[in-house]
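Heads up, one of the protein chains got dropped from this complex, but the rest are sitting where they should.
On to chain A.
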Amino acid sequence: MTPNLSDLYRQVILDHSQHPRNFGSLDGAVAVALKNPACGDEVTLFLDVADGVIQRAAFEGHGCSISMASASMLTELILRRPLEEALHLNREFRRLLQTGQADDPDALGDLEVLVGVKQFPARIKCALLSWNALEQAIEGIDGTGGNPP
């Protein structure tokens, strides 16, 4: 099958990549910096967590439109969510990219437009870069119950 460019580069993706939301750093937050050495994309995800709930989320970095849009949408989606719920969304998003279908598609909101990435296997790692950072951030927080002192 011929992959469809307009499925990949939906307007909402271009909008998020050209005008990323929550772009910047957060003082005192948990920060996880990841890079994709194959292509040079870099994302640092900042999570401010209190009482097991994400109070603030932001990201910095540079990369292709898919990695930037995915990170931008991630920070919007996980805001004010309990960590457990953020991990659930993480699993749903990965399922969407792998199978083209999430179990709980409504939960993903705008992120569902990234389903087009499934047709472009080389770009899945771009969409997942910020989500890998989210997983690592939550793993770190789980041990301490919140932001480092």
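Just a few scattered comments:
One rule holds in what follows: a contact is a pair of C-beta atoms (placed from the backbone, for glycine too) under 8 Å apart; a residue touches a chain by one contact, two chains touch by 3 or more; residues count from 1.
Here is the rule we go by: contacts and distances are computed from a predicted model.
Per its UniProt entry, the chain excluded from the display bears the name "Cysteine desulfurase", taken from "Oligopeptide transport system permease protein OppC", "Cysteine desulfurase", "MarR family transcriptional regulator" or "Ethanolamine ammonia-lyase small subunit".
The missing chain, though absent from the display, is touched by one residue of A:39, A:53 or A:87; that residue is A:39. Looking at chain A, the residues touching the absent chain are 2-3, 5, 8-9, 14, 38-41, 62-66, 120, 122-123, 126.
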